[in-house]
Structures are given as C-alpha cells and as structure tokens.
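Every protein chain but one is kept in place in this view of the complex.
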Amino acid sequence: MLRACSLTLVELAERLRGVLRSEGDRGIVINGVTPLDAAAPGSIVYVTNNAGCRIAESGRCAAVLANSVQAGQVTKPVIIVDDPRAAWMACLRIFTPVLTEYRGISPDASVDPSAVIHPRAVIMQRAVIMPGARIGAGSVVWPGVFIGEQAQIGEDCVLHPNAVVREGCILGNRVIVHAGAVIGADGFGYRADADGRHLKIPQIGNVIIEDDVEIGANATIDRSTCGSTVIGEGSKIDNLVQIAHNVNIGKRNIFAAQAGIAGSSVTGEGCIFAGQAGVADHCRIGDRAVIGPQAGVQLRRVKADTVYFGTPAIEMEKMQKILPLFHRLPELLGKQNSEAAREQPTGEGTEAAGRSPDF
Amino acid sequence: MLRACSLTLVELAERLRGVLRSEGDRGIVINGVTPLDAAAPGSIVYVTNNAGCRIAESGRCAAVLANSVQAGQVTKPVIIVDDPRAAWMACLRIFTPVLTEYRGISPDASVDPSAVIHPRAVIMQRAVIMPGARIGAGSVVWPGVFIGEQAQIGEDCVLHPNAVVREGCILGNRVIVHAGAVIGADGFGYRADADGRHLKIPQIGNVIIEDDVEIGANATIDRSTCGSTVIGEGSKIDNLVQIAHNVNIGKRNIFAAQAGIAGSSVTGEGCIFAGQAGVADHCRIGDRAVIGPQAGVQLRRVKADTVYFGTPAIEMEKMQKILPLFHRLPELLGKQNSEAAREQPTGEGTEAAGRSPDF
Partner (left out) sequence: MLRACSLTLVELAERLRGVLRSEGDRGIVINGVTPLDAAAPGSIVYVTNNAGCRIAESGRCAAVLANSVQAGQVTKPVIIVDDPRAAWMACLRIFTPVLTEYRGISPDASVDPSAVIHPRAVIMQRAVIMPGARIGAGSVVWPGVFIGEQAQIGEDCVLHPNAVVREGCILGNRVIVHAGAVIGADGFGYRADADGRHLKIPQIGNVIIEDDVEIGANATIDRSTCGSTVIGEGSKIDNLVQIAHNVNIGKRNIFAAQAGIAGSSVTGEGCIFAGQAGVADHCRIGDRAVIGPQAGVQLRRVKADTVYFGTPAIEMEKMQKILPLFHRLPELLGKQNSEAAREQPTGEGTEAAGRSPDF
C-alpha cells in the first residue's frame, strides 16, 4: 500500500511531547495508527476510559496512547500524554503517507497563455486552465481538473482529480475541492412562457468560496443568477451536497453528505445540516441551528441554537414529545378502531420495501 | 471577474424598449444586473411593489426597472417598462459575460476518425469522441467530456466539462448537459442466483434525450436494460438527480435537485418533483402532478393535477388535515398517557441529531 514512515516508540514520544512509560520499550517500531477497534500489528491506538483499555489490551496494537490515570490499566507499551485523542490525531499527521511530490506546470497540462500561475503552484497533467484564470502560490491542481475562464484560485488550495470550477468563480486560500465536485454550474432557474415551456433564465453570477472551506466529492455548488453564491469561511461541505444558486452559507457551517439547500436561502454561523437534510428556497437559518438527518425545512425562519427534525421540520423538542405518541398510536387509538382499520387498509405502507429496482 | 459589457442608461432603455424617465439620466453607466436585496453600485434592479421600491431607494443600485405606477415611488433613475421582471431577465442576457470564443476541433481533443463532427461544432481540448459518434451544428463540447461510440449529439447542444455520454445515447437539439453529469451508465439490474449472488443483467439499451432538455451537474440518467430511457422534450433536471433505467419522463417535467425516480416509472406532461423527492419503480405519475419535497411515492398511480407529500406520499390535501393533528398529539393524546409515555421512552427521537459524523 502507501509508503508511510516508521518511527521507534521513543522517537514518537518525543514528537508527541509525551512520556515513554518504560525505557525498555524505546526500540519498538511503530509504522501506523489505527482506531481501537481495528488495531493492526505495529500500530498505535489511544484510550480514554477503562473499556478502551480492555480493548487495547486484547487487541493487536503495538502501543497505546493514554493519560497518566488510564496508563495504569494497560500492560502494553504506553506513551503517556495529557490528551490521548489529540496525540492520536497528531499521529495521523505523522504517519500520513508520503506521495510523490510534483512541481510547476506539467508539460501535459493545457494552460492558456493568459492564465496567471504562481511559480509555486502545481498544475498536473491533463488539467485544463482557461484564459485569464489565476492560481495562487502553493495550490495544487490534480489531473483532469477544469478551471474556467477568469476563475481565481487562492493560495494553498487543493483541487482533486476531475473537479470543475467554472468561469468567474473565486476560491479563497486553503480551500480543498474533492474529486468530481462542480463549482459554478448554472443555477436551476426558469420562467414559464404562455405555453408552459420553461425558458432558461441566464445565470450570470458566480460562486465565491471563502478561506478554509472544504467541498466534498461530487458535491455541486451552483453559480448565482446574478451576484454570488457564497460559502462562508471555514465551512465544510460533504460529498454529494447540493448548494443552489444565490445561497449564502455563513461561516463554519457543516453540511453532511447528501444534504441540500435550495435557491436564495441564507444560513447563519456555525449551523449544522445532518445527512440528507433539505432546506427549501428563501429560508433563513439562525446561527448554530441544527437540522437533523433527513429533516426537511420549509419554514421561512429557523431559530438560532435550536435543533429541528422531521418533514416538514419542527423543533426537535416538540418532535420528541410527538414521536413517542406517534409510535403508540395503535395502543392509544387502535383498540376502538381496529375493525375500521381492518376494513379500510390504506395499503400504502405495504409497498414500502418495493423501491429497490429489479428485486 | 468576468468581462461584462457596460451600457449607458439610454442605450439600455432602447435595448429594453422602455422609457427613460428623465433625460438627465441618459449618460449613467450600467455595468451589471443584481437582485433587489444584493444591489451593487452600477447595477440595475427591478421592482414590482411598494416594498420593493423602498428597498431599491435605500440600496446601492444605479437604476431601477419599474412600471409606470411604481415608478412614482422611486427617486433613483428609472426605466419605465410594462413588465419589470421580464425586462430584468432581458438585462441578464444583455449583461451575460462574454467568454473567449472557440471554433472547430481543438488539436488537443481526441476525436476518432470515424466520428462525424459538423463543421460548425466546437470540440475543445481534452474532449474524447469515440468511433462513429456524431456532433451536430453549433454544439459545443467542453474539455474532459466523453462522447461514447455511436452516440449522437444534435444541434446547438452544450456539454459542460467532464460530462459523460456513453455509447449509443442520443441527444436532441439545444440540450444542455452540465459538468460531471453521466448519461447512459448501466441500469441497476441484477438477478439473484440460487446462492444469493447478484448476477448482472446486461443493460443493452440507451438513453434518448429530447429537444430543449437541461441536465444538471453530476446528475445520472441510466441506460435501459433494453429499449430506451427517455427524457421528454423541454424537461429540466437539476443537479444530482437520479433517473433510473427504463424510466420514461414526459414533456416539460421539472426535477429539482437530488430527486430520484426508480426503474421503469413513467411520468406525464408538466410534472414537478421537488427537491429530494423519490419515486419507486414501476409508478405512473399523472400529468402536472406535483411531488413535494422529500416526498416518497410508492403508489403505482399518482393522479394528474394533484399535489403529494410525505413518505409514503399521500395527497397533500389529506396531509394538510393530518399534520396539524400530528403536531398536536401531545395535547390531544398526551395528558391521559403522559405517565405511560415517561415510562416507555422510545428513545428513537433523541438520537436524531446524531447523524453528523465526527461531531
């Protein structure tokens, strides 16, 4: 598999500023980092409680990160640290596989002469950079990426293979765009004519992605009709998420996979959208609101600091009182109505599992 | 950003066949068009009511499109038109940024000698055109696009970067395929053998996309098992939509983002599928039916001219009577059952916000 470094336990303890519990363990070689429940020979794990210690003891890991309290419960080699999870994440960085390093512009890239590529940017083979585009220092454009005319990519960005950034879109610094993501496709806007035909409304705006944003694989962020679709600083967008035209995402939002937000909606700071959540168009989502998994927001205003759930989404606090009663409907209402129910089967539930094609 | 034209207000009034209210405003320069709530210096907006007039007055726009009635409420420069919204959309076309124009076949495209490319078609660098494919007059194939063997692209189509049209698929005229969309991947069909293995059913049909269809970024339209998956004339498909094998979409349908329709379902004319809506396999959707956001249709027949909502989806009219009672269950059923409820917490609601990974 990928080449990762290997370190002795004493070297690793130094890098982590931790304490090696036993000098006799100095020379043990660590060549990877694993989760507790998938430990591999040669790997280091971390524990934060007694249950974790038991799993580590019986597992295949070579060493354990623990604080001074938990360390006593482990007989395997231990590096004692204040915050085992933070130390484990540092290990993830230390053991990150080293890939071949590339520099400059591949002769096999297609770069328009009018594009401005910083000398410290990397443009790999098969990438296409259109006229007037700008790529900042330290940014890496992987193969198959398309950067449209006059698009601007800031510093230290990474655009993974086959990502697309269309004309005029602007990315800040340290933006990561994963493979296959599409930034700046036309917004979905039409006007019906007298005959019911959908006439396309030109989508002449762009997308602005602020610093430190990450965009997941095959996610789509549409350009605005006019003005800009904006993704606020530090927001993280997972795979297959849809951000529609003219949406304005605040700072440090989280969109889990397959969530979607429709046209012109605006979110505050620190909002969280769980997997497959949806937000209708022209909604306003308050700061730090949490939209639960598969919830469907149709409210024009969502309160700050509040959790929502359901379709249509309501406050979680209310839903938590409703759902137990919903689940007990047969007990609460069924007895006196059981005969009627038998006579009037709706049948709609019974097809529920019939969705999978060809099965 | 992108180069857009700029016009004086009198020039713009002429283009729009409107009336410039004040001759003194003739020379004002307009260089863009914006929505009312995101007006920028130099831009023109439109108003259709008094509230809009107030926003325009206090905003940064350079000029306003209004009808003769509303014009009286605006002191900023005004072009008087019959239909301000239509005039504003004409402005979107007028101010559409001008991109570099390309002609003919890029020497850096990979075009099979047996492909038939119209002299007025444009094939850009890195595009791949396989044997026997045909590209009609005026169509533009952007970089990274793949056109499979014997595929046919009509006239005045646009295939955006990295879109894929697999072998034998047929696109009509004026079809727009956005970046990363995949047309003609194998339908999802298997047959279980005696040991429970899923044996692949060959998918030897194709996809036919009729005139004036638009397909969103990263959408997927599967080829049929045999015969054709069809997208009817004038239908508009948003980003990340899934159209399964053997589906037949009628004319002028709308599929909002992330909606999906399973194998062999058939839709009428003018149907609307809101965001994240789903339709099971082998359903028939009546003309002009509306499937609400996140609704899940499992009915074999959906009535024409009817709105559906919920999972499983039922008629909206019925759902509107049910939902208020659902939301009031604690009040209606909770009192006499509150103790029992407390003793039997289902707990299922409480994990609702736990979907977001690593939070």
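Chains here go by letter, A and B, matching the order in which they are written, and residues are numbered from 1 within each.
Everything that follows uses one rule, which is that contacts are C-beta pairs under 8 Å (C-beta built on N, C-alpha and C of every residue); 3 or more make two chains touch, one makes a residue touch a chain.
Being a predicted model, the structure only gives us computed values, none of them experimental.
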{"item": "Of A:Val47, A:Ala63 or A:Ala244, the one touching the omitted chain in the full complex", "value": "A:Ala244"}
{"item": "Residue among B:Leu20, B:Val45 or B:Val164 touching the omitted chain", "value": "B:Val164"}
{"item": "On chain B, residues whose C-beta touches the chain left out of the figure", "value": "110, 126, 128, 130-131, 144, 146, 148-150, 162, 164, 166-168, 170, 180, 182, 185-186, 188, 190-191, 196-198, 200-202, 204, 206, 218, 220, 222, 225-227, 240, 242, 244, 246, 254, 256, 258, 260, 262, 272, 274-276, 278, 280, 290, 292-296, 298, 307, 309, 311-312, 314, 316, 318-328, 332-333, 348-349, 351-352, 354-359"}
{"item": "Residues of chain A in contact with the chain not shown", "value": "1-4, 32-35, 38, 40, 43, 89, 92-93, 95-97, 99-100, 108, 125-126, 142-144, 160-162, 176, 178-180, 187-192, 201, 212, 214, 216-218, 234, 236, 238-240, 244-245, 252, 254, 256-258, 262-264, 270, 275-276, 278, 280-281, 293-294, 298-300, 310-312, 314, 323, 326-327, 329-330, 333-334, 337, 340-341, 344-346, 348-350, 352-353, 355-357, 359"}
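Note that only the chains that are shown with their structure count from here on.
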{"item": "Whole-Å separation of chain centres (CA-atom averages), chain A against chain B", "value": "23"}
